[in-house]
Structures are given as C-alpha cells and as structure tokens.
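All protein chains but one are shown at their positions in the complex.
So, subunit A:
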Amino acid sequence: MALKIVKGSIDRMFDKNLQDLVRGIRNHKEDEAKYISTCIDEIKQELKQDNIAVKANAVCKLTYLQMLGYDVSWAAFNIVEVMSSSKFTYKRIGYLAASQCFHESTDVIMLTTNQIRKDLSSPNQYDTGVALTGLSCFVTPDLARDLANDIMTLMSHTKPYIRKKAVLIMYKVFLKYPESLRPAFPRLKEKLEDPDPGVQSAAVNVICELARRNPKNYLSLAPLFFKLMTSSTNNWVLIKIIKLFGALTPLEPRLGKKLIEPLTNLIHSTSAMSLLYECVNTVIAVLISLSSGMPNHSASIQVSLRSIQHYLGLLAMSKILKTHPKSVQSHKDLILQCLDDKDESIRLRALDLLYGMVSKKNLMEIVKKLMLHVDKAEGTTYRDELLTKIIDICSQSNYQYITNFEWYISILVELTRLEGTRHGHLIASQMLDVAIRVKAIRAFAVAQMATLLDNAHLLTGNTQRNGICEVLYAAAWICGEFSEHLEDPLSTLEAMLRPKVATLPGHIQAVYVQNAAKLFATVLRGQEGAPADRTVAQETSQLLIDRLPLFVQSANLEVQERASCILQLVKYIQKLQQKDVEVAEEVTALFAGELNPVAPKAQKKVPVPEGLDLDAWINEPPSESESEDEGRKPKGKAVFAKEESKHTKPRYTEVDEKELAKRREVRKAEQANNPFYIKASPSSQKVYQDGVGVEHIPVVQIDLSVPLKVPGMPMSDQYVKLEEERRQKDKADKKKKDKKKRREKGEKGRRRKGDSGPESEEDITPAHMVDITTEEMPENALPSDDDEKDPNDPHKALDIDLDKPLADSEKKLPVRTHRPDEVLRSPVDDGEGVEVVPELKKKSGKEKKDKKKDKDRKMCDIQGNLQDGSQVVVSVIFENKCDSFIKAMEFNVLDSLNSKLQRPEGAGPHDGLTVPFQLPPGISNEARFVFSVQSIVMPQKLKGTLTFIVKTDDSSTHEKLDFKLHFTCTSYLITTPCYSDAYAKLLESGDLKGSSLKLEGVSQPFHHLLARICFHHHFSVVERIGSCASMYSRSIQGHHVCLLVKTADQTVSIDAKCDEPGLLGNVLDEIKLTFSQC
C-alpha cells in the first residue's frame, strides 16, 4: 500500500501540470494539434490511475483543452469522480470542469445528484459555494426538481456567502422547475430585507428578472420596491428595480405618476451613466403608459438624451418615437447628419429612426437624401439595406405618406439601376403592387415599364448573378396587363421577343411569353380599327411566329407550354387574317376581365356565412358497422361482408347530436395540441355583418395638375420640384378660397388663423388618392393580429400567481422517497389542514387555536406531527393580520417534565427559537418545531410565548403574544388499518382492559358518526355490521385501541379496550367532547 502511494507520487513528478501543458502548447506553435493529441493520450493514462491528485491534474488540463476547442466529453465520468473528492482542492477543479464541459444532454449529470446534495449540506461553506456555482452552469430539470428543497434551505443559511448564492441560483431552478416558484417565493421575498446587502441585491435581481417576464404577478410587490428604490444607494440594485418598474408601469398606470418624480431626481443627481440610461428608459416607458404626454417631462428627457452617448441616444430616441414623434422629429437634422457619418453602423441605426419619422411633408426630401447615399454607398450589404429601407419607408402603412405615385415609380425605376443588388424581387413586387392598386398611375407605370423593357440589356448586363432582372418580370406583366395604356405596343412587343430574352430565368420568360400574347391582342385591336394598316397586323403575327419557336425550345416547361400554345393560336389567327377576318375582338376576349388586388389575409377573413356549419356532414358518413348498412349496400360489394356480418352484432348506434358535439370538442382539443395543425384564427368566427356591397370599391381620382408624361428615363428629382410647385399652387388656391371666405365672413368678424402659420400636415393633399384596404378585404372582415406569445419561452412557465396563499399540498416541495409504499394515509383524511409528508411515517395530531389578542395580529394554527415514539413535530402557521411588518420572531415554550421543546445544541433550556423568516403584512408562513414527549398517556398543555418586533413606518415596537399548545391524547394516535381476524385475535388475547362510554341524544346518521371518529380521532373502521361497528387505532408508542360502537335510538354506546387504561380513558373523554360540541 505504502509502496503504491510512493509510486503514485513519483509518477506524478513526471506528469505535466497545467503550466507545463500551456507552455508546451506555446512551444509547439507549428504542430499544435499533434502535440495536443499526445497530451490527450497522456491524460487518458493519468485518468486510469487511482490517485485522485493525478486525476484532478488531468481534469484540469482537460478543462484547458476544452477551451481550446477539443472534445472532452469522453472524460465526463472522470470529472464526476474528481467532483466527488473529499478534498476541496480537487472538488474545486472537478466542479470547474463540470461547469465548463457539462450541458443538459450530458448523461452523467444524473449521477451527480447525490454528490451535489452532499456538498450543498457540507459544513464547509466553500464546498457549498463551489457546488452552487457549478450547479448554476449545468442545472437540468431533473437536478432542479431533486435539489430545489436543498437550495431553498440554503436560502436561510447562516452565512450570507451561501445565502446570496442560493438566492441567485433559485432563478435557474425556477426556470427549469417552475413548480418550485410558489413554495419558494415567500422565502425569496423575505430575502429582500436581508441584513446583508449582497443577499438583498441577489434577491432583488432574481425577483426583478422574474417580474420582467410576467409583471402582472408581481404588482403587489410594487410598494416594497418603491421603498427600496427610494432608500437604496446601491446603483446595481437601483438599476434592477428601475428596470422592474419599467415593466410594471404599463400594467398599473398610477404607478407611473408616482415614479416620475423620483426618477427625474435620479436623472439629475446620479453621475453613473448606466443608471441614468436606465432611468431614461423607464421614464420613456412611463410616458408611454401615461397616454397624456407631459410636455415638461419630455423636456427633461431631451436634456438627458443629449448627454447620453450617441448610440444609446439613438436607441432611446427610437423608443420615444413610438409615442412622442414630435419630440424626436425636432432632431431630424441631427439624424440626417448621422446618415453622413463615416461609420456605416451608425447610419443604419439612423435609418431605423428615419423610418418612423417620415411624414407626407418630408418623405420626398428624406428619400432624396437616401438616394444620394445609395449612389455613394460602398459595399453591397449597406446598399441593399438602404434600398430595403427606402422601400420600407415609402410603402409603410399602405403608402400612407406617398403623395405622388409617379415619383415613387420613378424612384423604383432608378433603384433598378443599382448594380448587384439582391432585392430585385422586392422592387418588382413594389412595382406590381403600385401598378395594380393605384389605378391612376397605370398609364405612367406602363410607359416606364416599356422603357425598362426596351433597355432590358442594361439590367441584364451581367445576368444570372444579380437579382435585378426580377424587375423585368414586373415590367413585362404590367406592360401586358395594362397594354391599353401603351403608346407603342408594337415596339414593346418587339422588345419582349428579342432573342436575348432567352437568357433570362425561366419564370420571367414565361411571363414574357404570356404577356407578348396580351400585347399582340392590343396591337391587333389598335390596327384593325384602321383598315389601311392591315399589313402591320399581319406583320405582327409573322413576328410572333418567327420569334416564338425560340421559346418553344426552352428547357423550362412553363415557358415551353405557354409558347407552343400561343404559337398555335397565332398561326391560326394568321390564317384568319389572310382571309381578312376580323379577329381582334375575339383575341382580346382571351384576356378580358380585370384583375383585382386581394389582400394576403383576405381569404382567412371571409366569415363563414350564416347557416353554414363547416363541421356538419355533407353526406351522412358511412356507418361504422357493416351490418346496419347491409340492406342498402350494393350486392356486388357485399362479397366479403356477407359471411362476417352474420357474426357481427349490431353495434352501430345512431350518432346523435351530443355525441357529435363531444367528438368535435375532442377533435378541437387535439388540434389545439397539435403543433402542426394550423389553427383557425379567432377572426374566422366573426360576428356576421350585413354585406357592404361591391359598389364601395373606391375609384382613384386623378389629379391632373401633375403632368403624366415625362420623357425618357424618369428622374425622381423632377417630382420633388413639381411637388413643391403643386403645393405652392394648392396653397395659393387655398389662400384665395380663404380670402373669399374671409370676405364672406368678414362681417361676422371671424378670422381664420393658420394660413400664416407653418404648413400643417393636413394641408398637403396627395396627388393620387389611394384607398386600398377596404377594397381588398372581404366585407365584414375585422382586423386581427393576434400576437401570441412564444410558447417555447421558458418564462411562460413561470407565469404563476404568487399572491394566492399556498395550498397545503404546496407548502413543501415534493421530496422523493425511496419507500413510497410505506406512506400511510388515513382513508378519511380529507386533507383539511393535515399535512401528508411522504417522508413521515406517522400521522399527525392537530388542533387549532385562534389567538385572540386585542390587535388580533396573529393566528397560530398548530398541528402536531408525530415522528418516532417520543417525538412530536408541531407545524405552526404564523399569519400577520395587522398591516405592519413583523420581524425578529422568537418562539419559546415553557418545558414540562414530560414534554420538551428540542433546541439546538448549546442553547439553554429556556432560550427561544428564532423563527427563520419575517412577515410582511397579510403574509403567512409556516415553521416547525420538534418536541420530545416521554409519556403519551396524559394530555398535555404547554404554555409558550412568541416575541416579535412590529415595524411601522416610523417606529418599531417589541411585542409579546402568549399561547398554549394543547397536546391531546388523540394526537398521539395514528390511523392504522387492521384486518378483522387480527382484530379478533387481539381482543381474544385478553391483554386489553375495557372501558365504556354512552352518548345520549346523538341524532347523526351512523356513518357520519363513524366518519367523525375516524377523522377527529384517527381511527379506522375494521368491520361494520348494521348499526354496529368495530374500530381500531394505534398510538405512536404501540398501544392498541379498539372500539365497538353501537347505536340505537339516538344513543350511542362505545365499548373500548386498550392495553393502557389511562390513555383509553383520555381518548374516550376526548371523543365525548367532540360529540358534545356538535
């Protein structure tokens, strides 16, 4: 043995320690991987040794290698070994390695539960500390469940070092095991007033984190936090509390008003930037909740905003923007300056802000600025970002801010000239969107698109790679669909059939082909009106016939199909043309009818018409049993059923309404639980309104003050000028009108203000009216955007009502027992105040006492739990009924010879026990005290006192409350089942002494009576025959108590036998008392 130890230590001398490893790695820069693989081999050897020091060293090295990115999961078991070393040195390394290497799927974690529990209860606080720290990194739901109770106990550890760690880790436990939240919360709340600032701030941290996710459950804590906020000087804690209030104010607007003042004070007084920033953020949240913005306060925000750093300022502004756009808009110039910033990142944030800042008035200006940036921009990412932002800004809330759609189309066309953008698709969809939805713009759009098609070679210069050719998809479609607006359809048609088109992606070619046909129709119609040009029509047909074969050969099926279809059509038309038949009408009819825009959500919103039950069967379902249908079944099909049907019983029953409804419910529930089932949005069950009618489709009006034709490629800048002019004109018109009005009203002396003031939003009339929404939604559709919470959010599980008093079953976290079959439960135990703690093998005696003191501050509900033969556990529920805070409670009982309160070692016989919690108003909590009892024959009364400090706002007083603990003999009895034969043997043995009791005037039914005895006195019924029953119970010290209960004419006689006459007499007295009380 000794030799082995010596050998082990000699081996160790040649082992590399961590420093050697690091040094080695640094010396082998060229062949690091090779060096490390030899190291890992060495480590594997070391791990095989018995010496724990060698193992710990190896694990330490592994931890380092893990950081370098090497897989060390194979050593998980060795890590657990090192963790369970009794020496702190190794334990520390083991836990460190575990916290670095373990994650939820590491299966050895299961093995650690008991080790961690042992470490948590270690007398050495640092053992407990490392265990808690490690646990915080790899806690799994299983670990959380198994250890929650232990950690909860640690929350009231004597050392603040442990307390604060335990409090913090509770948050992780809550996340993994939400059931622990309610039982642990009272204690967590106590920790808010812990004397140690570290523990206090830990508790604030945890509660704030909890509250931020589910604020509504924590509103009741607001006063407490408010007090903390005004009293605390710890900035770290303050930040947390302020953040919490930010989450609470939206739920409780009154809180907002209260907060504004202390927050503004903090803003002005603090020198810590982080605190200032937090205050500002919360003030913003508060202002959002107070719908009426207070101008003077927003002024104070402005001050603080300016002092905050650039980025955070921009962030904060974006928050303010949502509610107080005016106050941010005054910073427009600043934000526009940010666009010129050298740093690309800040420009992006500024862009975000611009999105919210545009108005009808400044849209053109801002977009113009952005267009300049697009030209200057380097790097496609930023340019793409700019592009999407421009489109976002313009299209937001249904093009609300666009006053001139021609301008917008030309912007879009300009954007197509960007090289290498990925967003061709986006531009295309915008073009389509605008062209379809804004009717007035079609003519202009078509002209622009025709130019685009004509210059397609510019766009497709370096095709495939860039997505801009998507635009041609839109262009072709628009030109085809609205071809009646085309100036020169023939040349457009020609442009669409150029051989180069064949290089475009398939889906675009398909659109080209289809729309070429549409154009063809238009050309025909245009030319057949003028007979002289008949040759031109024929030439067009010839053109198509010449060019289309190119598409017929396309590899793309869609293109091929369309092309061959149309080719045949054109050939046929050509024949007709040669016969001088007018075909234009018929060809046009192919494409007749207008396409109406439909909102993406429209289908979903079509309400189910009245009287239509989607769940009803269209045809009665085929019946489930063959036999019933036999008669109706066609004979041919009955081939198989015939023989069987003889044996099958007619089990078919009519599916009635009820059954159907039930099934429907089941199916719905199933669907609700099935993540793959697309749920019906609530909007589909809307109240049915009367149809509005189709006449309401708005017709867009054209304001002809804007010239519709701009030759060549459009320059959006022109529109800015035009728009200016138009506005001037409008203004002038208005002035004229005003003047007129004024002249008319002049006599009345009314003056209109405003025309001299700055131009207001409403003064700008848009050039085109767009009223889109109504048109695209089905009538009586209601807006619905149900924002569902992410069901995967772990915090959802923590959405638990914490104000609800704890139910008895919740008071204790479940403790897993290894012998669940030994758990005894009395059959009549209705759970009324009786705790069933699986660990305890004995039943409880209990009684109640209401303390009546003048102030009625407290109620002690005393329950005795019996453990061994000589121990009684008394659970006392303290409830604070007054409205002040109670702390420093001390529980003391005057011991008798027979019963003694068990005190911790070293305490004197008259010392009280400190109650390990404090009680805020209205809160109740439970403490347990253990008594040792020698004789259980006699009932006992123990006198006791409870001292405590009542803390009011300005003072605290010391007070005392006297009480009596009453240990009845009944409380020493345990419900024990007994079989009738064993019972008979017991009675025959003759060891028992008898006694009897007669109760007069009992009017209850017999079974009630038995139930009362069972419940109040812990008996169980052995046998019952008519109005006679035998009952049995056992005391904690093993005395047998047998009762024979008979009833006749309101008289109950009880014959009792027990091997301890004194106990029996007292039990009978107590039974008598029970019945005399009712």
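One rule holds for everything that comes next: a contact is a pair of C-beta atoms (placed from the backbone, for glycine too) under 8 Å apart; a residue touches a chain by one contact, two chains touch by 3 or more; residues count from 1.
One rule holds for everything that comes next: contacts and distances are computed from a predicted model.
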Choices "Growth hormone receptor", "AP-1 complex subunit sigma-2", "Acyl carrier protein" or "BRK1 protein" - which one is the UniProt name of the chain not shown: "AP-1 complex subunit sigma-2"
Which of A:Gln45, A:Thr89 or A:Ser491 contacts the chain that the document leaves out: A:Thr89
Identified contact with the non-displayed chain, of A:Lys165, A:His1040 or A:Lys1057: A:Lys165
For subunit A, the residues touching the chain missing from this view: 9-10, 12-14, 18-19, 22, 53, 60, 63-64, 67-69, 71, 73, 87-89, 92-93, 96, 99-100, 103-105, 124, 126, 129-130, 132-133, 136-138, 140, 161, 164-165, 168-169, 171-172, 175, 197-198, 201-202, 205-206, 209, 212, 234-236, 239, 243, 271-275, 277-278, 307, 309-312, 314-315, 341, 343-346, 348-349, 352, 790, 792-795
